[in-house]
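Here's a structure for you.
Not every chain of the complex is shown here; the ones you see sit where they belong.
Order of writing sets the labels: A, B and C. Residues in every chain begin at 1.
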Amino acid sequence: MNPNPITPTIPYDQDGKFHGFLRLPHSRNESAWGAVMIPITVVRNGDGPTALFTGANHGDEYEGPIALQALAHELEPEQIRGRVIIVPYMNYPAFRAAARVSPIDMVNLNRAFPGAPDGTATHKIANYFNDTLVPMADIVLDYHSGGKTLDFLPFACAHYLDSVSQQEACVAAVQAFNAPYTLMLREIDNVGMYDTAVEGQGKVFVTTELGGGGSATARSARIARRGALNVLIHAGILEGERDQERTVMLDMPDEDCYHFAVSEGLVEPLVDLGEPVEKGAVIARVWSADRTGLQPLCYYAQRSGILAARHFPGLIQTGDCLGVIATAMED
Amino acid sequence: MNPNPITPTIPYDQDGKFHGFLRLPHSRNESAWGAVMIPITVVRNGDGPTALFTGANHGDEYEGPIALQALAHELEPEQIRGRVIIVPYMNYPAFRAAARVSPIDMVNLNRAFPGAPDGTATHKIANYFNDTLVPMADIVLDYHSGGKTLDFLPFACAHYLDSVSQQEACVAAVQAFNAPYTLMLREIDNVGMYDTAVEGQGKVFVTTELGGGGSATARSARIARRGALNVLIHAGILEGERDQERTVMLDMPDEDCYHFAVSEGLVEPLVDLGEPVEKGAVIARVWSADRTGLQPLCYYAQRSGILAARHFPGLIQTGDCLGVIATAMED
Amino acid sequence: MNPNPITPTIPYDQDGKFHGFLRLPHSRNESAWGAVMIPITVVRNGDGPTALFTGANHGDEYEGPIALQALAHELEPEQIRGRVIIVPYMNYPAFRAAARVSPIDMVNLNRAFPGAPDGTATHKIANYFNDTLVPMADIVLDYHSGGKTLDFLPFACAHYLDSVSQQEACVAAVQAFNAPYTLMLREIDNVGMYDTAVEGQGKVFVTTELGGGGSATARSARIARRGALNVLIHAGILEGERDQERTVMLDMPDEDCYHFAVSEGLVEPLVDLGEPVEKGAVIARVWSADRTGLQPLCYYAQRSGILAARHFPGLIQTGDCLGVIATAMED
C-alpha cells in the first residue's frame, strides 16, 4: 500500500513548543501543486504521557477549536511533563467552509475511519490520525457540538466498552473533563467513527457535545477550556488541581429517546434544552411552510426525561432528528 | 404607472375567516406562467379596527412565523371585533430559502420600501404592502429576530417619532406586547425600511427582535405568541385581559453601543446575552482560522451595560457586527 | 440618452443575402472586452415591404429557431421583393442556456420592452429591437412555444386592438400563417411585451404558441416552417401560393380558462391537449411527493372546452399554471 502523503512541518519528538501544519498535497483546479494545511501545535517536555486533542472533526462545531487555539497559545513546555498534540481544526477544509463535512469530497470525517492513504482528502486525514497520531497518544480528547443543525445540553461522554479497565479509564477521564452533564453511551452504529478507531487501539478516549447551532457561547467556550486543562491534569501531564463542579448524569437507554420528523415544515418547539418532559406531552408542533389554516403536526414525547438535544434550524425536513429525551440523575 | 400585479385569492371585507394567498405572477425558467404564492389569513367580524401582523420580513427569523401560523389557526371571527390580517411569511421566497433576503433578486425586503409595482419580486411585495395593506391597517406588528447571523435579547421596540401622539400610541402598543425587554430606538439610517413606511402613514407600529441564530426556542415562541394576543387586546380587537409581566427597559444611545469586527477569524465570546459588562473589558477574542500560535485579537467594550446582541456564527468576517451593548434599567 | 451599444456586422440596406451578428459589447469576468453575438440574416432585393422574423424570444422554445435557421439558409434574394430580417435566436444568451430568461440578468425579454440602451443585456436587446429593427419592419412574426414548463396546442394568435384596421391586418396575417389552431387574445397584462411594443408602432404582428416542453417535433417544426413562407407570401415579399389547411378557432374568453396549482406534488394528468372536457370534470390529480397513503388533490375544470395548454414537468409547484381550457369552433 502507498504511504500516507501527509507530512508534518514540525517535529513530534523534540522538546519545546512548535506551531506548524500537517501538509496534505491536494492538486486541484485552484492550485496545481497545492496542499491542505492543517494547523497543529506540539508541546513537549521530556518523557511522559501523550495527549492528543482535536476540534472541528465536524467543521461547524466551535467549542473545540476555541479551547484548543487558546491551549496552543497558552500552554508552555515548562508547565508540562510529556507531550500534548493539539489539532484545533481536524477537518480543516470543513472548518474553513463552516460545514459539517468536507467541501472537497463531501465526506463526514467521523464516518471515514480508519481511512485510506489513497482515498479522497478526508480519508487521507482519517488515515493519518489512525495510523500516525493516535498510536502516539495515551489519551485522546475529541470535541464535538451539535453543529448548525443540532443543539445539545453540554456533556462529556464515555462509551460502554468490552474492556472493563479501558472503560473505567475512559469514565475517569470523562469525569475529569467535568462538563455540566455526563453521559454513558452505547453507540449502536459506530462504523467509521474516530471514537471507535481510538478505542480500538486501547486508548483512553473522551468525547463531548457542548452546544450547537454553529455558534459558541461564552459559557460553552469556558466549559471547553476548563475541560482541556482538567483532562491534562488528570493525565498527569499538567501540574495543578482540577476545577471540578457538580455534573448531572444522563442516560439514553433506548431508541425511544430519539424523535424524528416525518414531514417538513416550520418547527414550533414547546420544550427547551434541559427542561423536563412527561411521556405523551407535545414537545413540538410543525406548521405548514406553504399555507395557513392547516392543523400543525404534533410530536409527542415517547418517554419522560429532560430534553437533551434538539433540532436547531427553524425549518425541518422529513427524517431530521427533532429532539432527544434523556433520563437525568444528579451524580 | 402600472398597477401592482399582486392579487389576493381571498376577500378583505367579508366577515369570517379566510385562508388564501397573495398571488404574485413570476415568470421564470422553472415556471413560464408561475407565481409566488404568499400565504395570508384574514379574520373579520364587523366594523372595528384593523391589525396587520407580519412575520418573515427577513426569511430566516422564526418567532413571527410561528406566532402567526398559530394565530391564523386559532383565532376565530367570533372572538374579535374588526379585522386581523395575518401574513406569516411576508418575504415568502426568502422564508422558503431560509435566508434573510429573497433568492429571486437578493433584495432585503426591509430596505425595499416603498417598493415599486414594476420592480423585482421583492419590490413588488414591498409596494403591495405599502399601497394596499398598510393603508387598511390601524396597527401594524412586524416580527423580527436576529436571523442566522445575529442573536438578540428578546425585546419589542418603538421608534422616536416627530409626532408625539403617534409615538405615544406606538409606545403603548409596544408595552402591551410586553416582551422581556423593551427598547426605544432612534433609527439613524431608516431608508427603505417597512417601519419607516408604516410610521410615515401615521399608523401605530410595533416591531421586535426576539432571538436569533436561525432558530426559535420554546421560550421565544411563547413570547411571540403572547405578544400577538396582547397587542390585539390592546387594540380593542380581541376581548380579554393582557398577560403582562415585568419588562426591562433598554437604551442604545449612541454609536459606541455597536462593536464591529476588523478582521476575520474564529470568535471566542467572553460575555453572553444579558450579562453585564464594564467599559474596557474584553468581550471577545478572535483567533486565526489559518494557524495556531498567533495572538488573538481582543475586542474591548466601548461602554458599560449589558450585552443585547451578538454575532452568531462561529466564524466572523471583517465588518460583521460582533456585539451590541445596551444600557438597561428595570421599568 | 446614450445610444444603444448594439451594432450589426452586416448591412440592412444592401441587396443580397448577408449572414452576420448583432454585436452587443458585454464586459464580464469571462471576457474583459467580450460581446454577445446574436446571429442575424438579412435578405434583400430592391424596394418592397420588410418582414422581421424572430425566434427564441424565450430561449427554450425551438420551433421558431428551426424555422428561421432553415429560412435563413434557403431563402434567396432573387425569390423575394423587399427585405426579410431574420433573427432566429433573439435572446441569444437564453437560447444558449436552453432557458426561458437570460442567464446574464435573469430578465424575461418579453417583459423588458421598450428596453433601455443603458440597462442590463436583455434590456439592451429589447431596446435595439424597439428602436431600430421594428421601425424598419412592416410585418413582424415572433415565434413562441411553451418552453420547458408548458405545452400548447399549436396556434397562431392575434390580439384585440384599438385600431380596427390594424387588427384586421393582424388577423389576416395570422390566418395566412395557418397554424392548426388560431386564437384571438385580449392580453390582460401586456406590460413590457414585445407584442405590445410592435403593435404600438402600428405594425402587423403575428405571434404563435406551437408546442412546448423544451422540444420540437417533426410536426411542430413543419407548422413553423410553413407559416413563415405563408406569411412572406401574404406580405407580398415572396412569390407563390400559400399552403393552407383547415384551422380551428380558439377562444379564451375569461379568467376561468386558467387553472393554477395551489399545492406542490406529482401531477397525474387526466386530459391530454386537444381533448374535450366538461365543466366540473377532474382534469388532474396531484399526489404527495413525500409519502404514500395521502388523498390526491383533485383539480376540476372551471369551464367546458378543450385543453389548450398544460403544465409540462412531472412535478408541480404552488402557483404554477396547471392547464388552460379554451372553447373551440371550426373556422
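By our rule, a residue touches a chain if its C-beta (ideal position, glycine included) is under 8 Å from a C-beta of that chain, and two chains touch if they have at least 3 such contacts.
This is a predicted model, so every value here is computed, not measured.
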> Taking the 3 displayed chains as part of a homomeric complex, how many copies does that complex include in this file?
Replying inline: 6
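The definition used in the following text is that only the chains that are shown with their structure count from here on.
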> Rounded to the nearest whole Å, what is the centre-to-centre distance of chain B and chain C, using the mean of the C-alpha atoms as each centre?
Replying inline: 43
>> Suppose each chain is reduced to the average of its Cα coordinates; what separation in Å results between chain A and chain C?
In response: 58
> With chain centres defined as C-alpha means, what is the inter-centre distance between chain A and chain B in Å?
Replying inline: 34
>> If I count partner chains per residue in chain A, which residues reach a count of at least 2?
In response: 290-291
>> Can you tell me which positions in chain B touch chain A when the two form their complex?
In response: 19, 21, 37, 39-41, 60-62, 65-66, 69-70, 72-73, 86, 88-89, 95-96, 98, 151, 213-219, 221, 266-272, 275, 285, 287-296, 312-315
> In their shared complex, at which residues does chain C touch chain A?
Replying inline: 262-264, 290-291, 318
> Inside the complex, what are the residues of chain B that reach chain C?
Replying inline: 2, 5, 21, 23, 25-37, 118
